[in-house]
Structure formats: C-alpha cells, structure tokens
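Missing here is one protein chain; the remaining ones are kept as they sit in the complex.
And then chain A:
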Amino acid sequence: MRPLTDEETKALFEKLSKYIGENIKLLIDRPDGQYCFRFHRDRVYYVREALMKRAANVTRKHLVSFGTCFGKFTKSYKFRLHITALDFLSPYAKYKVWVKPGSEQSFLYGNHVAKSGLGRITENTAQYQGVVVYSMSDVPLGFGVAAKSTQDCRRTDPMSIVLFHQADIGEYIRHEETLT
C-alpha cells in the first residue's frame, strides 16, 4: 500500500473527470473526515485516512481490500475504472442516461444500449462523454460512454447504439474473481 505517484494521480483524475467533472474535489475535501487514494497491488482504493492507517497493520500479502476500490492500472499504466467505483460516481455524475426497463437487463449483461432502449438522457451530452447509467427508477446500473450526442440521439434510428458499455453492476456476478 502506498500513495499514488503524480503520474498515477493524473491518470486517475483524468479518468474520473470524464464522469464527474470538477466534482472530484468533493471526493477529496469531505466534511466527514479525511479521505485519500491509495495504491495497492495495481489497484486504487479510496479510503478514509483513519481506516487506511489501521489497514496498514495488515501485511501486504494478506491485505485484500480496504475502503472502496476505484479501479486498476493496466500493465500499460492506463487507468481503468471498476464498477465498484459506481457508488462514488453516481451521486456526482454530470451526465446521465436512463435506460428503459426492457433494455435494463440487456445492459446488465454487458451490452451497449440502443436508441430503442434509451429512456432519457441529460441535455447537451457531448459525443464520447462519460455517462452514468440509471434505470428508470433511478437505480445506478453502471457507466459508459455516450456514442452520440443528445442532438444526434434524437435523429438516429431506433437500432443504432447510443451508449457504449463500460461497466455494469452485473459484473458483481460475472467477474467476481477479478473485481480486486
């Protein structure tokens, strides 16, 4: 376990800002205590400092996880967000997509969202903007990238993809082994 290097911090924040924009600073300056990012076994954990200090008691070999895992660095040092970060992305998300109940299940199986399954979308979403996906009852389901801007979505035909899938909560079952 160690603090992130500058490079890593930059990669992480760049990624996060795609989804929550300048709300990143809300993650760091929290009224309920000091929170920090920690690097452990290629993964980035977001954790309260007091807890982090206690977790340091556990040897690296035996420490599995602490706080919330945000994602991992790939071998090529790119940062990849995990679905476990959704709890912190969804409250601060700037751009949102709601999917209809019919295509909810399809998205949870790792598929992209077609226009026909699109329930709502935040106004003026740009193309390739990171968005958080919700069900119509406002349950966060995952996140992805808008394949088309809001304007384009209106015009396009029903079968064309409007949202690229990145992560969904179905991964808790599908990829339980690789979550951490």
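One rule holds in what follows: a residue touches a chain if its C-beta (ideal position, glycine included) is under 8 Å from a C-beta of that chain, and two chains touch if they have at least 3 such contacts; residues count from 1.
One rule holds in what follows: contacts and distances are computed from a predicted model.
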Per UniProt record, name of the chain withheld from view ["Ribosomal RNA methyltransferase NOP2-like", "Proteasome assembly chaperone 4", "WD40-repeat-containing domain protein" or "DNA topoisomerase (ATP-hydrolyzing)"]: "Ribosomal RNA methyltransferase NOP2-like"
Cross-chain touch to the chain not pictured, restricted to A:Lys18, A:Arg48 or A:Lys115, is A:Arg48
Touch as defined at the start, partner being the missing chain; which of A:Val145, A:Ile161 or A:Leu179 qualifies? A:Leu179
Full-complex contact with the absent chain, from A:Thr9, A:Thr68, A:Thr122 or A:Thr156: A:Thr68
Go through chain A and note every residue touching the omitted chain. 46-48, 50-51, 54-55, 57-59, 62-69, 83-84, 87, 104-105, 108, 135, 137, 139-141, 169-170, 172-173, 176-177, 179-180
